[in-house]
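Missing here is one protein chain; the remaining ones are kept as they sit in the complex.
By written order: A, B and C. Residues from 1 in each chain.
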Amino acid sequence: MQIGMMGLGRMGGNMVRRLMHAGHECVVHDIDPKSVAALASEGAVGASSMEELVAKLDKPRHIWLMLPAAITGGVVEQLAALMEPGDTIIDGGNSNYRDAVDLAARLAAQQISFVDVGTSGGVHGLERGYCLMIGGPDESVRQLDPVFATLAPGGDDSAPGTAARGYLHCGPSGAGHFVKMVHNGIEYGMMAAYAEGFNILKAANAGKQERSADAETSPLSEPQYYQFDIDVGQVAEVWRHGSVISSWLLDLTADALAGDSELSQFGGRVSDSGEGRWTVKAAIDTGVPTPVLSSALYSRFASQGHSVYAEKLLSAMRLAFGGHFEKKG
Amino acid sequence: MQIGMMGLGRMGGNMVRRLMHAGHECVVHDIDPKSVAALASEGAVGASSMEELVAKLDKPRHIWLMLPAAITGGVVEQLAALMEPGDTIIDGGNSNYRDAVDLAARLAAQQISFVDVGTSGGVHGLERGYCLMIGGPDESVRQLDPVFATLAPGGDDSAPGTAARGYLHCGPSGAGHFVKMVHNGIEYGMMAAYAEGFNILKAANAGKQERSADAETSPLSEPQYYQFDIDVGQVAEVWRHGSVISSWLLDLTADALAGDSELSQFGGRVSDSGEGRWTVKAAIDTGVPTPVLSSALYSRFASQGHSVYAEKLLSAMRLAFGGHFEKKG
Amino acid sequence: MQIGMMGLGRMGGNMVRRLMHAGHECVVHDIDPKSVAALASEGAVGASSMEELVAKLDKPRHIWLMLPAAITGGVVEQLAALMEPGDTIIDGGNSNYRDAVDLAARLAAQQISFVDVGTSGGVHGLERGYCLMIGGPDESVRQLDPVFATLAPGGDDSAPGTAARGYLHCGPSGAGHFVKMVHNGIEYGMMAAYAEGFNILKAANAGKQERSADAETSPLSEPQYYQFDIDVGQVAEVWRHGSVISSWLLDLTADALAGDSELSQFGGRVSDSGEGRWTVKAAIDTGVPTPVLSSALYSRFASQGHSVYAEKLLSAMRLAFGGHFEKKG
Partner (left out) sequence: MQIGMMGLGRMGGNMVRRLMHAGHECVVHDIDPKSVAALASEGAVGASSMEELVAKLDKPRHIWLMLPAAITGGVVEQLAALMEPGDTIIDGGNSNYRDAVDLAARLAAQQISFVDVGTSGGVHGLERGYCLMIGGPDESVRQLDPVFATLAPGGDDSAPGTAARGYLHCGPSGAGHFVKMVHNGIEYGMMAAYAEGFNILKAANAGKQERSADAETSPLSEPQYYQFDIDVGQVAEVWRHGSVISSWLLDLTADALAGDSELSQFGGRVSDSGEGRWTVKAAIDTGVPTPVLSSALYSRFASQGHSVYAEKLLSAMRLAFGGHFEKKG
């Protein structure tokens, strides 16, 4: 089918490629003309402006946005002003699901449909396909089925429903980004579970190391049990085969550790991109305990330096009640 | 090769089957004669006592134990008294790695080798193979290579090392169970990450529900954002295809939810079997922060009812300072 | 000075009493005429309606609300419609500080000041005084100083500023409830710290208890170290005297435990009233790690039964990969 795509970065560009490869007609736009030209040279129809993008699409139009969350809302409003009743705007970015709820309500007044699609698969999606979590009105989602089927990994066509082929209509507008949000929350938790575990494996030789004997260093009481030099890269690899914790994240982890098990190219500052925060806030709103997902989020905050003032305060208290001076380094 | 197996329960029995299928000769013993008879009828050599088990094996002997952790230590000592220098005892159960460190040291005095093998794969291992994490002396581990290669899932024979085929010599005695312990710690964390996430999905319709307006119920300030009835079984299925959080645990979860997404056969009492506890204790000994793994463990403790006294105390404090009476039900 | 009070529940009524006792003139209103009559009999000027309350106050008027958070916003709007430029509305309840930010902006257009006062002290405030955290415009806060000084516990008059006397102008509108919100977040954390600690003390005799030997019960490896029958009420008492963890909360805890150290009147369902949730959400917005405050909040959620679905899912996974059946009771 025909589809418009706006935002031709890493994600959007590759989605266009996957769609064209399956024979879909893609009309594409980006604020960077070079990105448009590049995809045009691969067979897409280029559009140099939003107006042109809209003009080049047959009705009912479907325009898919792959934009930074911060600007998506504004673009949707601009685009809607150019579109007509029966048209559909799809947000495939990492937007807050609340924006989808609000935007859908506003666009409904203009009889324009809003479909939110949570998209997982990262840089591997071009080849593997993208897992799609979809929210929006039934009719629009039905119209877009050929696009979803192509973008998704595909799979067992005989299975009832589409989930087994990698895409799912999760509910009304907002449901797609809600499910994607929780997906990323889980992702944070899983990543942290592996990271903590490998950190323990790295420390398994703690008993071999000289340990300060000062009052500010907690002693290791049974060093004989911490004499292992574990090859963490090999462990990651072996766990990929037949263990209960095998996963795609572990596959990637094993790859990364195989190259350099010290991970010396990294400093340890871990960004978070919003979904993890929104997941925990949704959990709090609904009273759901999420100690694991929160812990994973807070470790990232701490890695960004945001725990320092709290730590200074602990040192100040320790000095005040116990005369403990901070240990250096 | 020839191997003795003691402990013919779900795990041990299936391991013998997998070994015999590949042509290994298994001499088997269990305190339950029926278990011995069953495997004998499938081609194993039965032994009605530890003495007979030892007598029927060629030197150097290799006896693999698949026993409850609580009795393994005692059996190892009894068995060692019947064995000779050059023989090897393998513990494939869920023992504490510290026991392996201690037992190996004791058996070394008798020139008997002790090999500890962490085994993951659960009830699916017979068919898929077991992921094996091995600790022990090089020579014994080398002798046992054909057994490990058969029990493991196998895989790329051209890869350097054995990890890509699903088994790994992790280090000296204790290293196998240490790595398995951390494996299970990670498993707890991953399981909890999924469980918390699905719990949020279940609560995504909280805005539809009547909410008490009393002072003891925190209000849901923006109910319009919690109007989703999510089909969690379908979500689990779609995440299996192309998403960053796909994993074998998710495959099993999708299966379980496909049958009954309310999980009504379960009450929510979650046991823990030791490794999760030992993992966190090892982390504490070595000063490694493990908020995620600990949170996962504590949720299990709480599910077993062990947080009730703490909660009563909170209620007592709230009554004392604020005059808040506990809400019923 | 003269002040209007609306909302004569446990908190509001006692605040009026404390104010009258110091000679302030209180004009009071409540939807329950009996509450008005009761305080009128103690010397307050009763008002049977909002209109009458406004009419009976001299300009510039100061009306203090002690109402449930859920209705405060609406009452403020109604009241503002009856008031005049230069008047001040004070919200002393447990409202979200965001409401104060929004309400202050709206009322500013009418030249009515909005002052938010976080109030701590609970049922003991009548006697001990209330700790007051104040947000709002300088001029209004200055006008209200005599009221704040009376409600607060008082203290060192020679100290610079008012904090040493138990009240503080924390910043513009919203700052008072923001500081109170964080106060309650800390309160949750402290309460949980005590509760967890006393729970460990209660379990110090775990080694004396019979323990199931089944595979679903983690063994207690060194029971000899858990043979203590601790009198937790006496411990709470001794900690009040000279220890680093003495506090007012501990005083109350010791009282509660002295009566019945089993706390048998409580079931363990712990409500949360909003501030704890808002604190964590504010921490997440600003990227501040709050593992302790969140953990305390989640324990309350779990006590309310909101972790059950997650736990069922864990049981379902354990059955799927390991054939583990849930242990009963």
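In this text, a contact is a pair of C-beta atoms (placed from the backbone, for glycine too) under 8 Å apart; a residue touches a chain by one contact, two chains touch by 3 or more.
None of the values given here were measured: they were computed from a predicted structure.
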Problem set entry | Hidden-chain contact residue, picked from the options B:S35, B:S247, B:S273 or B:S295 | B:S295
Exercise. Any idea which of A:V76, A:I230, A:V244 or A:A302 touches the chain not displayed?
Worked result: A:A302
Seminar exercise, completed: Per the whole complex, from C:G73, C:G166 or C:G322 the residue touching the absent chain is C:G166
For this session: Kindly note down the residues of chain A that lie in touch with the hidden chain.
Result: 10, 68-70, 96, 122-124, 191-192, 194-196, 198-199, 202-203, 213, 215-219, 221, 248-249, 252-253, 255-257, 263, 266-274, 277, 291, 295, 299-300, 302-303, 306-324, 326-329
Exercise. For chain C, which residues reach the chain that was dropped from this view?
Worked result: 97-98, 101, 120-122, 125, 128-133, 152-153, 155, 161-168, 170-172, 174-175, 178-179, 182-183, 185-190, 192-194, 196-197, 199-201, 203-204, 206, 218, 220-222, 224-231, 234-235, 237-239, 241-250, 279, 282-283, 285-293, 295-296, 298-299
Exercise. Tell me, which residues in chain B touch the chain that this view leaves out?
Worked result: 244, 277, 280-281, 284-285, 287-291, 294-295, 297-299, 301-302, 304, 306-307, 310, 321-322
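Just so it is clear, only the chains that are shown with their structure count from here on.
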For this session: Select the chain at the greatest separation from chain C, using centres from the mean of Cα atoms.
Result: B
Exercise. If chain A and chain C share one sequence, what is the angle of the rotation that overlays their CA atoms, in steps of 5 degrees?
Worked result: 180
Exercise. How big is the gap, in whole Å, between where the Cα atoms of chain A centre and where those of chain B centre?
Worked result: 29
Seminar exercise, completed: Rounded to the nearest Å, the gap separating the Cα centres of chain A and chain C is 37
For this session: Return the distance between the CA-based centres of chain B and chain C, expressed in whole Å.
Result: 43
Exercise. What parts of chain B, by residue number, touch at least two of the other chains?
Worked result: 122, 192, 194, 196, 199, 203, 218, 221, 248-249, 291, 295, 299
